[in-house]
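The structure follows.
Right after this comes chain A.
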Amino acid sequence: MANPFRLPMVPRALRNLVSRPATRRYPSEIRPRFDGARGTIEFDVETCNYCMLCMRRCPAAAITVVREERMWSIEQLTCIACNVCVEVCAKKSLTMSRDSKHVHVRSEVGPQGQRPGHEEWHGADPALTAPVKPAAEAPTSAS
Partner candidate 1 sequence: MSFFSKSPWILHYDASSCNGCDIEVLACLTPLYDVERFGVVNTGNPKHADILLITGSVNERNIEIIQNLYRQMPDPKVVVAVGACACSGGIFARAYNIQGGVDKVLPVDVYVPGCAARPESIIDGVVQGISALEEKRKISA
Partner candidate 2 sequence: MSSLIMFLVAFPLAAGALLLAIKNGRLRNVVVVAAAVVVASASVATAVTFGNGEAVFFGLPFDLPASLTLGRLLLVAELAIGAFVIVVSIQNRRILAPLLVGGQIAISLYLEISGKLPEFDLSRLFWFDKLSMIMVLIIGIIGTLICVHSLGYMRDYHRSNPLIKGRRTVFFALLFIFLSAMFGLVTCNYLPAMLVFWEITTLCSFLLIGYTRTKETIGYAFDALNMNMLGGLGFSLAILLLVNGNQTLDLAELTAHAAPAVLMPALALLCLAGLTKSAQMPFSSWLLGAMYAPSPTSALLHSSTMVKAGVFLLLRLSPAIAGSNLGTLVAFTGMLTFLFVSLVAVTEQNTKKVLAYSTIGSLGLIVGCAGLGSPELIWVGMMIIIFHAIAKGLLFLVVGTIENRLYSKDMENFDTLLSRLPKVSALALTGIAGMFIAPFGIVVAKWAAIRAFLEIPGWQGAALLVIMAFGSSLTIFYWGKLLIKVLSMKCVDDAELAIEKRVSRFEWLAEGTLAAGVVAVAASLGVISDKVVGPQALATFAGTSRAFLNIEPAMLVSMIVAVLFLPVLAVWASRQRNWCDEADFYAAGRTTSPDRTMGAALGQTRSVTLRNYYLEGVVNGALVFRAGTVICGAILVALIAVGMVGR
């Protein structure tokens, strides 16, 4: 047992007492995120080609893609922000935002008990945005 009558912490405590606290007063004082900080996955529905690579590589199985329906969805509560999906996305449709994910409350739980944090996109026009094969990656598809 350490001798409790030795007081090595006293000078430190006294120094602290007279100096400014180290506390960052969070809600009123928000520290900007570092570069490369991983927070929320953002999805650009315009550029996605529903290749499903992100879904296949996602370690948390947070991403669901249904190519036939042009649907792309993510469970933000399951996502671990590992950045793999961003790295594999050929269309650069996925980006990693520095901002933290949103906090959710129970009232957002769906009627069937779906968790909150479910985000879902549907491609506007499947005919325009859906190349059938990954090989057909020609940039001229706009015609």
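Inclusion criterion for the candidates: all candidates are chains of the complex that A comes from, given by their letters.
FYI, a contact is a pair of C-beta atoms (placed from the backbone, for glycine too) under 8 Å apart; a residue touches a chain by one contact, two chains touch by 3 or more; residues count from 1.
Just so it is clear, the model here is predicted, and its values are computed rather than measured.
A.B. asks: Would you mind pointing out which option among 1 or 2 touches chain A in this complex?
C.D. replies: Selected candidate, touching chain A: 1.
A.B. asks: Flag every residue of chain A that touches candidate 1 in the complex, lowest number first.
C.D. replies: 21-27, 30, 39, 59-61, 75-82, 100-106, 109, 115-117
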